[in-house]
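A single protein chain has been omitted; all remaining protein chains appear in their positions.
Every chain is named by a letter (A and B) in the order it is written, and numbering of its residues begins at 1.
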Amino acid sequence: MSSTSGSATTPPASSDTIVRSKGKSRTGLYAVIAVVVVIVIVLAAGYAAGWFKSSGSTKSSTGTCTGPTPAVLSGAGSTLVAPLMDQWSASYTASTVGYSAVGSGSGINDITSKTVDFGASDAPLNPAQRAAIPSPGVVTIPESIGAAVPIYNLPGISGHLKFTGQILAEIYLGDMTNWNNSALQAINPGVSLPVASIVVVHRSDGSGTTFAWSSFLSASNSTWKTTLGHSTTINWPVGVGAKGNSGVTETVQSTVDAIGYVDINYALTNGVAFGAVQNPAGNYIVANLTNIASAVKDSNVVFPSPTGDWYNVTVENAPGAEDYPISTLTYLFVYKDLGAAYGSSFSLGTAENLVNFLLWIVGPTGQSYSAPLYYVPLASAAVTYDTNTINSITYNGAAIPTCVPS
Amino acid sequence: MTARSGRALRRKIFSHSMTVLSGAAVVVVMIPLFWIIYECVLLGGSHLTLNYFTQGTPTACSTISCNAGGGLGLIQGSAVVVGLATLYAVPVGIAAAVFAVEYGGERGLARALSMSADVLSGVPSIVVGVFVYVLVLYFDRSLVFSVFSGSLALGAIMLPIVMRTTEEALRTVPHSVREAALALGMARWKISLRIVFISALPGVLTGVLLSIARAVGEAAPLLILDNTNLHFISLNYPSESMSLSIYLWALTPYKNWTNLAWETALVLLIFVLVLSLASRLVLSRLSRKWKA
Partner (left out) sequence: MTRGNPFPPRSLRPIHRAPKWGDRIFFGLTLLGALGLASVIIAMVVSLVHGALPAFYQINFDSFLFGHIWNPDGCLPPPIGFGPCSYGALPFIVGTLVTSAIALLIAIPLALGAAIFLTQHAPLWMREPVAQIIQLLAAVPSVVYGFWALIVLVPIMATDVNPVLAQNLGWTGLFGGPHNTGLDVLTASLVLSIMTIPTITAISRDAMEAVPRSQKEAAISLGATPWEVTRRAVVPYSRSGIIAGIVLGLGRALGETMAVTMTIGNRDAIPTSLFSQGQTIASLFANEFTEAISPLEIPALIEMALLLLGICLAINIGARLVLARLQLGGRTTTE
């Protein structure tokens, strides 16, 4: 071989090099190949074990009716209702329900862009958002009731600190910067407030809880009303932003002298101190299921038509003596005609799955999970209203057969 | 002692102190790595059991239930999205690198391709996520939030890594090998594939492994494209993943989710560090060999 070429030195050297180094580099090569093979085997074994298959496909039966083949439903939005929604997803076995707690703002965006089957928000659609929703439009379904409470981290203080809307607005405006200010002290006699600056915590993402909170502050303080307004996102003048109800809870829990606002579920489940808020009747109310429910009842809210304008629906500042002032409904948005909205990729079976799920969560079984998780169950009038709304959802113009599991 | 030797002494002392300072710099620089490993082991390892690899994601602790759960769903989600990305990135990256080395010449086209890969690797990962968002939105709205688009973004991040590592591995093969084979009348493509590429295979494989290590740790594009706690269903739905779940659960008050986040951080850290270390060791041994 080497005698055909002119130079006798290079080819033998390189061929020797090939042979020699091929021998030496084999160890590294083998090690690397071994790792790759192991990964492939694990994935293959997983595939065989059914890791990558979706859940089973047996039809559910509830005795009198036969349900559709289980489908996957996806929803996104409010973090306020997330613990309840997660409980519903886990307990409802007739479909696979996946819920992403990305915040009410994202939830509204997602349903507008038709990337989810239902959107969840504690803020109703504002006129601009309603206009942005493509045909055939969505129906608004209030599925639960929560409340925003002020939470704080003041180690030396026990019980529930009292707040007024005016004080809370001043804190969040940055006008009130110390815990031991006179206004707060005046309504909390006998409590030794720390000499420390208030660490304000608010939401960094678009939030229905922010909508409820800022609505209350707007009603309590004219400066807030004219400069910051009420919306799912606010131009916060001061404070640290945290993502989601859980982010605010965690930030307040780990920062001394902090104040934040979260749904009562988060405060109670995680043992965070929360305050009493003064209602229009002048009483300082510590939120609980009873006074939130009475607030909803006393506000005599009239639901508009399901496809109508819900922007002015509010259960805040109810007139009753014992009503909690920062109560809030929380809504689901679903397209009115599922076939027309999503097209052929959304089958009748999936539509049945969705409608059955919605009926289940507003029905007795779904609502029975509310109270243990510190959400207020819907009153019977609201349940009737919602059932009618859900039954009005069509698929390509035709009614959707229902078969709700128990 | 003259003035000159006094100055000399000062210079010596100064030099010694600078040596000490630079040594201190090395120690300070290594501290965060060991600290992070320590915290992950402490906070993640204390609860880590084999359940992590067999159980799925639990619902958040509530007054009704508080399961510890496990990371199986997370591992599946990450495996699918990164596996899919590898399927795109590796063939394209290797082909592009072979093209650059074989047909690109020493300058011009080859340099342009290398520069393109460097350009792509300099893009922040969140911008890659935004790009895929805009792209997929244009073609098919329903696929925007899905494992599929997440894998597109991760593939775009992995591609330049695979391409550049393959290219450098191919270039370390000496020309004499190629010339010898050519002189024997071997077909050009056979030379590229059977001789040059096979010789460079360890380098290529380490590039693949490094890109996998990088992709499995990326959360920013998934935050936009694959943001959910839904377990893996199919490619057109979003799915949970290890890297993103750490971010989503970092600030929650729910103990079972926080524990799971630490365990996931530990598992992810070990996986990435082992892959990186092993790849670099093989690569450095290889490059040292070829340089000799």
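The rule is simple: a residue touches a chain if its C-beta (ideal position, glycine included) is under 8 Å from a C-beta of that chain, and two chains touch if they have at least 3 such contacts.
Since the model is a prediction, treat every value here as computed from it, not as a measurement.
Chemist: Of B:80, B:196 or B:210, which sits in contact with the chain we cannot see?
Modeler: B:210
Chemist: Decide which residue listed in B:68, B:120 or B:198 touches the omitted chain of the complex.
Modeler: Counting the whole complex, the residue in contact with the absent chain is B:120.
Chemist: Just one of B:61, B:84 or B:268 touches the chain that is missing; which is it?
Modeler: B:268
Chemist: Residue by residue, what part of chain A touches the chain that was omitted?
Modeler: Those residues of chain A that touch the unshown chain are 3-4, 102-103, 105-106, 108-110, 126-129, 132, 196-197, 199, 204-206, 227-229, 231-236, 239-243, 251, 254-258.
Chemist: At which residues does chain B meet the chain that is not included here?
Modeler: 11-12, 14-15, 18-19, 21-26, 28-30, 32-33, 35-36, 39-40, 43, 91-100, 102-103, 113, 115-128, 130-131, 133-135, 138, 156, 159-161, 163-165, 168, 182, 184-190, 192-193, 207, 210-211, 213-214, 216-220, 223-224, 227, 243-244, 246-247, 250-251, 261-262, 265, 268-269, 272-273, 275-277, 280-281, 284, 287
Here is the rule we go by: only the chains that are shown with their structure count from here on.
Chemist: Quick check: how many Å separate the C-alpha centres of chain A and chain B?
Modeler: It comes to 32 Å between the two C-alpha centres.
Chemist: How about chain B: which of its residues touch chain A in the complex?
Modeler: So the residues of chain B in touch with chain A come to 59-64, 72, 76, 79-80, 83, 141-142, 144-145, 174, 176-177, 179-180, 183-184, 195, 199, 201-202, 205-206, 208-209, 227-234, 237-238, 251-254, 275, 278-279, 282, 285-286, 289-290.
Chemist: Which residues, counting only chain A, touch chain B once they are in their complex?
Modeler: Touching chain B from chain A are residues 1, 4-5, 10-11, 13-15, 17-18, 21-22, 24-25, 28-29, 31-33, 35-36, 43, 46, 51-52, 54, 72, 74, 76, 82-83, 86-87, 89-90, 96, 98-102, 110, 113-116, 242-244, 246-247, 249-251, 253, 266, 268-270, 272, 342, 345, 369, 372-374.
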